[in-house]
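Apart from one protein chain that is not included, each protein chain of the complex appears where it belongs.
For chain A:
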Amino acid sequence: MNEPKPHAKSDPGILRYDAFSRINHWLIAISFVMLVLSGLPLFHPFFWSLTGLFGGPTMTRILHPYIGLFMSLFFVIMAIRFFKVSLIKRHDIQWLKQIKDVLSNHDERLPPVGKNNAGQKLVYWIMVLCVPLLLVTGLLIWQPYFADAIPITLRRLAAFGHAYVAFLAIITLIIHIYSGIWVKGSFTAMIRGRVSKPWAKHHHDLWYEEEMEKERKKREKSKRQHQIMTGEKSQ
């Protein structure tokens, strides 16, 4: 989690995640981790002692669904906002085919990718699948609110599904967190929102080019405006 090195021209870098995205992401991240910690004890007694973090076993059972509702709400917002950048493109397939190069840090062999790489997009799509499933199955077994009204087979199916989908989501979360530790600069990007230009070019070249294009157009526009302004003055 090294800070991106300051650049010669005190380059502010590129804005990767605006404040809204960052707050949104971290609200989800914190509640997700709380859900894992409060859900695991109900998953297997190995993790029973985690109920101590939530004020005891019964409190854990009471709190878990509310944290779930909270997270689902913010997840919907993020899922909508991140939808476009998460669509899987042709170069993402190529990137995935070269997953060995990704893992062995041979980044120079990888195709250039957009704002998100295929791994990030997969996290997005797996969570888009998991969170609604967890929400629905969770509601079906929620004591004391809905469970009593649900037919027993559906309740069994929901309890079964909730456990397995949660497993998938937890594995995805672990990979996601590790990626943040592994790819230096990405954690800082989600904390402070900005990345250095070399970082952007190295990891997300297509996005970098896009951003540069935007910047160039903006500069040209202001240059032209400036010319017009100064031209008028000289008359």
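Throughout what follows, contacts are C-beta pairs under 8 Å (C-beta built on N, C-alpha and C of every residue); 3 or more make two chains touch, one makes a residue touch a chain; residues count from 1.
The rule is simple: contacts and distances are computed from a predicted model.
A.B. asks: Using the UniProt record as the reference, specify the protein name of the hidden chain from among "BCCT transporter", "Aspartyl/glutamyl-tRNA(Asn/Gln) amidotransferase subunit B", "MoxR-like ATPase" or "Formate dehydrogenase iron-sulfur subunit".
C.D. replies: Of "BCCT transporter", "Aspartyl/glutamyl-tRNA(Asn/Gln) amidotransferase subunit B", "MoxR-like ATPase" or "Formate dehydrogenase iron-sulfur subunit", the absent chain's UniProt record names it "Formate dehydrogenase iron-sulfur subunit".
A.B. asks: Can you work out which residue in A:L15, A:L37, A:A163 or A:L206 touches the chain that's missing from view?
C.D. replies: A:A163
A.B. asks: What is the set of chain A residues that contact the non-displayed chain in the whole complex?
C.D. replies: Chain A touches the chain not shown through residues 2, 4-5, 7-9, 40-48, 57-58, 60-61, 103-105, 107, 141, 143-144, 147-148, 152-153, 155-157, 159-160, 163-164, 167, 170-171, 174-175, 177-178, 181-185, 196-199, 201-203, 212, 215-216, 219.
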